[in-house]
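Pasting in a structure now, in structure tokens, and then I'll have a few things to ask.
One chain of protein is taken out of this complex; the other chains stay put.
Let's look at chain A:
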Amino acid sequence: METNFIGDDYGPLFHYQYRLIVIGDSTVGKSSLLRYFTEGKMAEISDPTVGVDFYARMIELRPGYRVKLQLWDTAGQEKFRSITKSYYRNSVGVLAIYDTTNRESFEHVENWVKEAALNLGGPSPSKCVFQLVGTKSDMDSQRQVNYEEGEYFAKYHKMKFIETSSRTGDNVNEAFHMIAQEIQNRVDDGELRPVDGWEGLKTGIMRSQSVCLSERSFPQNSSAGACGC
């Protein structure tokens, strides 16, 4: 239960918290990607996700600068489409996943992206970050979608692109760093900002200077630590 670097009882320390949503056809490997990222190892083959699942992990964008990623894993099955729809509103980033060994899943990406774009929320939905991720890059023999095709699609839709393997762990961390960095850039440029009532982007909690014994010393949502870095 004590997973991935999320702080101790005294509260995690981070500058920002980004909420991302992971979408794409059923069986493209969304859950495996997330599990590798949060648990650091290859996951067993799992049942299809029923509804939604939740993951979180802290990453360091540069030394001393940490952001917390909250990740909504969604079911790819059509029957859960209306359920997963409600998770876009409070997301700042979208990871659209396809399976490089499954042509159809790549062709569906356009629809996924379109649906996401329609349902995003926050102060400036158009500034939310999209990233295209091709999975199962280790299974070259069964590849049906070339790297270039993915790259071209991403470029055309102004998205970042990366291919990953949740078996070897190739590019898994990089994929998440990539989207986090892009969000950070837009935050730094002022294109994205936290607002009340939107969970996509939040300022983090910083440990105050003094050593303290009670929870009172950790002012929540203190924006003090969020700026100077």
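Basically, a contact is a pair of C-beta atoms (placed from the backbone, for glycine too) under 8 Å apart; a residue touches a chain by one contact, two chains touch by 3 or more; residues count from 1.
One rule holds in what follows: contacts and distances are computed from a predicted model.
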The chain not rendered here carries, per UniProt and among "Protein CLEC16A homolog", "M-phase phosphoprotein 6", "Transforming growth factor, beta receptor associated protein 1" or "COQ9 C-terminal domain-containing protein", the name "Protein CLEC16A homolog"
Of A:Leu13, A:Ala43, A:Ala56 or A:Ala117, which one is in contact with the hidden chain?
-> A:Ala56
In the full complex, which bits of chain A touch the chain not displayed? Write them out.
-> 1, 6, 9, 49-54, 56, 70, 77, 79-80, 82-83, 86-87, 90, 199, 214-215, 220
